[in-house]
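Before I ask anything, here is the structure I am working with.
Missing here: one protein chain of the complex. Every other protein chain is in place.
Right, subunit A next:
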(Lines give C-alpha, C1' and ligand atoms only; values in the text may rest on other atoms or scores of the structure.)
Protein backbone atom coordinates (compact mmCIF):
# COMPACT_ATOMS: atom_id res chain seq x y z
CA UNK A 1 0.00 0.00 0.00
CA UNK A 2 1.26 3.40 -0.95
CA UNK A 3 -0.29 6.66 0.20
CA UNK A 4 1.04 10.20 -0.01
CA UNK A 5 -0.85 13.31 0.93
CA UNK A 6 0.23 16.74 -0.10
CA UNK A 7 -1.57 19.78 1.22
CA UNK A 8 -0.25 21.99 -1.42
CA UNK A 9 -1.65 20.13 -4.40
CA UNK A 10 -0.56 22.75 -6.88
CA UNK A 11 3.01 21.73 -6.22
CA UNK A 12 2.38 18.45 -7.97
CA UNK A 13 0.97 20.31 -10.94
CA UNK A 14 4.03 22.47 -11.18
CA UNK A 15 6.34 19.48 -10.97
CA UNK A 16 4.59 17.73 -13.81
CA UNK A 17 4.64 20.91 -15.87
CA UNK A 18 8.35 21.13 -15.26
CA UNK A 19 9.02 17.64 -16.58
CA UNK A 20 6.47 16.73 -19.16
CA UNK A 21 8.01 18.56 -22.09
CA UNK A 22 11.27 16.77 -21.58
CA UNK A 23 10.04 13.35 -20.66
CA UNK A 24 6.87 11.72 -21.90
CA UNK A 25 6.87 8.57 -19.86
CA UNK A 26 8.72 7.76 -16.70
CA UNK A 27 8.81 5.48 -13.71
CA UNK A 28 8.23 7.13 -10.38
CA UNK A 29 9.89 5.07 -7.69
CA UNK A 30 8.20 5.10 -4.32
CA UNK A 31 10.06 3.87 -1.33
CA UNK A 32 10.04 4.41 2.39
CA UNK A 33 12.23 7.47 1.94
CA UNK A 34 9.98 9.18 -0.50
CA UNK A 35 9.37 9.63 -4.19
CA UNK A 36 12.10 9.73 -6.76
CA UNK A 37 12.01 9.87 -10.47
CA UNK A 38 14.78 10.07 -13.00
CA UNK A 39 14.48 9.95 -16.76
CA UNK A 40 16.29 10.91 -19.88
CA UNK A 41 14.78 12.98 -22.61
CA UNK A 42 14.09 11.21 -25.89
CA UNK A 43 17.34 12.20 -27.52
CA UNK A 44 19.32 11.22 -24.44
CA UNK A 45 21.04 14.55 -24.09
CA UNK A 46 19.73 15.47 -20.70
CA UNK A 47 18.57 13.74 -17.58
CA UNK A 48 15.93 14.89 -15.17
CA UNK A 49 15.86 13.83 -11.56
CA UNK A 50 13.09 14.48 -9.06
CA UNK A 51 13.46 13.90 -5.40
CA UNK A 52 10.64 14.29 -2.84
CA UNK A 53 11.45 13.30 0.71
CA UNK A 54 8.76 11.53 2.71
CA UNK A 55 9.03 14.17 5.38
CA UNK A 56 7.74 16.79 3.02
CA UNK A 57 4.36 15.11 2.76
CA UNK A 58 1.57 15.56 5.27
CA UNK A 59 1.11 11.89 5.33
CA UNK A 60 3.34 9.31 3.75
CA UNK A 61 3.12 5.57 3.77
CA UNK A 62 4.92 3.09 1.60
CA UNK A 63 4.85 -0.55 2.66
CA UNK A 64 7.14 -1.77 -0.06
CA UNK A 65 9.03 -0.11 -2.84
CA UNK A 66 7.04 0.21 -6.03
CA UNK A 67 7.53 1.75 -9.43
CA UNK A 68 4.71 3.73 -10.98
CA UNK A 69 4.90 3.89 -14.77
CA UNK A 70 3.36 7.21 -15.65
CA UNK A 71 2.45 8.91 -18.84
CA UNK A 72 3.22 12.41 -17.67
CA UNK A 73 1.00 14.12 -20.19
CA UNK A 74 -1.97 12.10 -19.03
CA UNK A 75 -1.12 12.67 -15.40
CA UNK A 76 -0.96 16.39 -16.17
CA UNK A 77 -4.42 16.24 -17.69
CA UNK A 78 -5.84 14.65 -14.60
CA UNK A 79 -4.11 17.11 -12.34
CA UNK A 80 -5.80 19.90 -14.26
CA UNK A 81 -8.99 18.73 -12.59
CA UNK A 82 -7.61 19.64 -9.22
CA UNK A 83 -8.15 23.08 -7.80
CA UNK A 84 -5.09 25.11 -6.89
CA UNK A 85 -5.82 24.93 -3.18
CA UNK A 86 -6.86 21.30 -3.19
CA UNK A 87 -5.20 18.72 -1.08
CA UNK A 88 -3.95 15.91 -3.24
CA UNK A 89 -3.58 12.33 -2.15
CA UNK A 90 -1.85 9.68 -4.23
CA UNK A 91 -2.71 6.05 -3.66
CA UNK A 92 -1.59 2.76 -5.16
CA UNK A 93 -1.65 -0.94 -4.42
CA UNK A 94 1.45 -2.97 -3.79
CA UNK A 95 1.37 -4.33 -7.32
CA UNK A 96 -0.47 -1.50 -8.94
CA UNK A 97 -2.25 -1.25 -12.24
CA UNK A 98 -3.58 2.19 -11.53
CA UNK A 99 -2.72 5.25 -9.57
CA UNK A 100 -5.56 6.82 -7.63
CA UNK A 101 -5.57 10.57 -7.22
CA UNK A 102 -7.89 12.15 -4.72
CA UNK A 103 -8.52 15.88 -4.66
CA UNK A 104 -10.11 17.53 -1.64
CA UNK A 105 -11.08 21.19 -1.60
CA UNK A 106 -9.76 23.07 1.47
CA UNK A 107 -13.14 23.20 3.12
CA UNK A 108 -13.88 19.55 2.40
CA UNK A 109 -16.89 20.49 0.33
CA UNK A 110 -15.73 18.77 -2.79
CA UNK A 111 -13.94 15.48 -3.00
CA UNK A 112 -13.06 13.92 -6.30
CA UNK A 113 -11.06 10.87 -7.15
CA UNK A 114 -9.46 9.78 -10.43
CA UNK A 115 -7.68 6.70 -11.52
CA UNK A 116 -4.84 6.81 -13.98
CA UNK A 117 -3.91 3.63 -15.76
CA UNK A 118 -0.30 2.87 -15.25
CA UNK A 119 2.15 1.92 -17.89
CA UNK A 120 4.69 -0.79 -17.75
CA UNK A 121 7.91 0.96 -18.63
CA UNK A 122 10.94 -1.20 -19.05
CA UNK A 123 13.95 1.01 -18.64
CA UNK A 124 17.21 1.23 -16.81
CA UNK A 125 17.63 3.23 -13.67
CA UNK A 126 20.21 5.90 -14.28
CA UNK A 127 22.10 8.31 -12.16
CA UNK A 128 24.89 10.82 -12.50
CA UNK A 129 27.69 10.12 -10.06
CA UNK A 130 27.99 12.71 -7.33
CA UNK A 131 30.72 15.13 -7.92
CA UNK A 132 32.47 17.94 -6.20
CA UNK A 133 31.66 20.78 -8.53
CA UNK A 134 34.20 23.48 -9.22
CA UNK A 135 31.57 26.19 -9.43
CA UNK A 136 28.21 26.53 -7.84
CA UNK A 137 26.11 29.49 -8.75
CA UNK A 138 22.98 30.35 -6.93
CA UNK A 139 20.71 32.91 -8.53
CA UNK A 140 17.06 33.94 -8.76
CA UNK A 141 15.22 31.44 -10.94
CA UNK A 142 13.33 34.19 -12.75
CA UNK A 143 16.59 35.82 -13.75
CA UNK A 144 17.93 32.57 -15.15
CA UNK A 145 14.72 31.98 -17.07
CA UNK A 146 14.93 35.40 -18.60
CA UNK A 147 18.55 35.02 -19.66
CA UNK A 148 17.84 31.70 -21.32
CA UNK A 149 14.77 33.04 -23.07
CA UNK A 150 16.58 36.11 -24.33
CA UNK A 151 19.64 34.30 -25.59
CA UNK A 152 17.59 31.65 -27.36
CA UNK A 153 16.38 34.35 -29.71
CA UNK A 154 19.89 34.82 -31.03
CA UNK A 155 21.42 31.39 -31.21
CA UNK A 156 21.35 27.73 -30.33
CA UNK A 157 24.38 27.36 -28.13
CA UNK A 158 25.12 29.20 -24.94
CA UNK A 159 28.58 29.55 -23.50
CA UNK A 160 28.54 29.79 -19.73
CA UNK A 161 31.71 31.23 -18.24
CA UNK A 162 32.03 31.38 -14.51
CA UNK A 163 34.71 33.55 -12.98
CA UNK A 164 35.17 35.26 -9.65
CA UNK A 165 33.49 38.41 -10.89
CA UNK A 166 30.38 36.75 -12.13
CA UNK A 167 28.78 34.46 -14.62
CA UNK A 168 28.76 35.30 -18.28
CA UNK A 169 26.21 33.78 -20.63
CA UNK A 170 27.19 34.30 -24.27
CA UNK A 171 25.53 33.38 -27.49
CA UNK A 172 26.21 33.99 -31.15
CA UNK A 173 23.99 33.36 -34.12
CA UNK A 174 23.12 34.44 -37.61
CA UNK A 175 21.68 37.74 -36.58
CA UNK A 176 24.45 38.70 -34.20
CA UNK A 177 25.64 37.83 -30.74
CA UNK A 178 24.94 38.65 -27.14
CA UNK A 179 26.32 38.43 -23.63
CA UNK A 180 24.65 38.62 -20.28
CA UNK A 181 26.83 38.87 -17.23
CA UNK A 182 25.45 38.41 -13.76
CA UNK A 183 27.61 39.73 -10.93
CA UNK A 184 27.92 38.32 -7.49
CA UNK A 185 25.74 40.35 -5.14
CA UNK A 186 27.32 41.96 -2.15
CA UNK A 187 26.10 40.51 1.09
CA UNK A 188 24.18 43.63 2.02
CA UNK A 189 21.96 43.61 -1.02
CA UNK A 190 18.39 43.13 0.11
CA UNK A 191 16.50 39.87 0.13
CA UNK A 192 18.38 36.62 0.15
CA UNK A 193 16.19 35.28 -2.63
CA UNK A 194 17.34 37.88 -5.10
CA UNK A 195 21.01 37.37 -4.46
CA UNK A 196 23.54 35.88 -6.80
CA UNK A 197 26.15 33.81 -5.04
CA UNK A 198 29.13 32.17 -6.59
CA UNK A 199 31.24 29.54 -4.89
CA UNK A 200 34.22 28.70 -7.00
CA UNK A 201 37.44 26.75 -6.90
CA UNK A 202 38.50 27.47 -10.44
CA UNK A 203 36.94 29.21 -13.46
CA UNK A 204 34.86 27.02 -15.76
CA UNK A 205 33.66 27.55 -19.32
CA UNK A 206 31.16 25.18 -20.90
CA UNK A 207 28.84 25.12 -23.94
CA UNK A 208 25.22 24.09 -23.75
CA UNK A 209 22.25 23.77 -26.03
CA UNK A 210 19.83 26.57 -25.21
CA UNK A 211 16.91 24.42 -26.27
CA UNK A 212 17.42 22.19 -23.28
CA UNK A 213 18.14 25.00 -20.83
CA UNK A 214 14.80 26.34 -22.02
CA UNK A 215 13.09 23.11 -21.10
CA UNK A 216 14.66 23.26 -17.65
CA UNK A 217 13.33 26.73 -16.90
CA UNK A 218 9.84 25.25 -16.97
CA UNK A 219 10.61 24.48 -13.33
CA UNK A 220 10.88 28.17 -12.43
CA UNK A 221 7.51 28.31 -10.62
CA UNK A 222 8.75 25.71 -8.17
CA UNK A 223 11.08 28.00 -6.32
CA UNK A 224 12.65 31.40 -6.27
CA UNK A 225 16.20 30.16 -6.53
CA UNK A 226 18.09 28.05 -8.99
CA UNK A 227 21.50 26.52 -8.48
CA UNK A 228 23.90 25.83 -11.31
CA UNK A 229 26.69 23.34 -10.62
CA UNK A 230 29.51 23.16 -13.10
CA UNK A 231 32.84 21.42 -13.56
CA UNK A 232 34.94 21.13 -16.70
CA UNK A 233 33.84 18.40 -19.12
CA UNK A 234 30.98 17.08 -17.04
CA UNK A 235 27.28 17.82 -17.27
CA UNK A 236 25.91 20.99 -15.75
CA UNK A 237 23.38 20.49 -12.99
CA UNK A 238 20.48 22.90 -12.93
CA UNK A 239 18.88 22.38 -9.56
CA UNK A 240 15.60 23.84 -8.41
CA UNK A 241 15.16 23.31 -4.67
CA UNK A 242 11.56 22.78 -3.67
CA UNK A 243 10.88 24.23 -0.28
CA UNK A 244 10.77 21.69 2.46
CA UNK A 245 10.31 18.62 0.34
CA UNK A 246 13.18 18.11 -2.06
CA UNK A 247 14.39 19.27 -5.40
CA UNK A 248 14.28 18.78 -9.11
CA UNK A 249 17.60 18.61 -10.92
CA UNK A 250 18.43 18.60 -14.58
CA UNK A 251 21.69 17.29 -15.97
CA UNK A 252 22.81 18.44 -19.37
CA UNK A 253 25.86 17.15 -21.17
CA UNK A 254 28.11 19.93 -22.40
CA UNK A 255 28.41 20.40 -26.15
CA UNK A 256 31.74 19.28 -27.38
CA UNK A 257 33.08 21.21 -30.31
CA UNK A 258 32.99 19.20 -33.50
CA UNK A 259 35.60 20.18 -35.95
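Assume a residue touches a chain if its C-beta (ideal position, glycine included) is under 8 Å from a C-beta of that chain, and two chains touch if they have at least 3 such contacts; residues count from 1.
Definition applied: contacts and distances are computed from a predicted model.
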| item | value |
| --- | --- |
| Chain not present in the shown complex, as UniProt names it (candidates "TBC1 domain family member 12-like isoform X1", "DNA polymerase", "Growth hormone regulated TBC protein 1b" or "Mu homology domain-containing protein") | "DNA polymerase" |
| Absent-chain contact - pick from A:35, A:167, A:238 or A:252 | A:252 |
| Options A:71, A:157, A:172 or A:224, residue touching the unrepresented chain | A:71 |
| From A:58, A:85, A:115 or A:243, residue that would touch the chain that is not displayed | A:115 |
| Residue ranges of subunit A at the interface with the undisplayed chain | 21, 25, 27, 29, 31, 36, 40-47, 64-67, 69, 71, 73-74, 77-78, 81, 95, 97-98, 113-129, 211-212, 234-235, 251-253 |
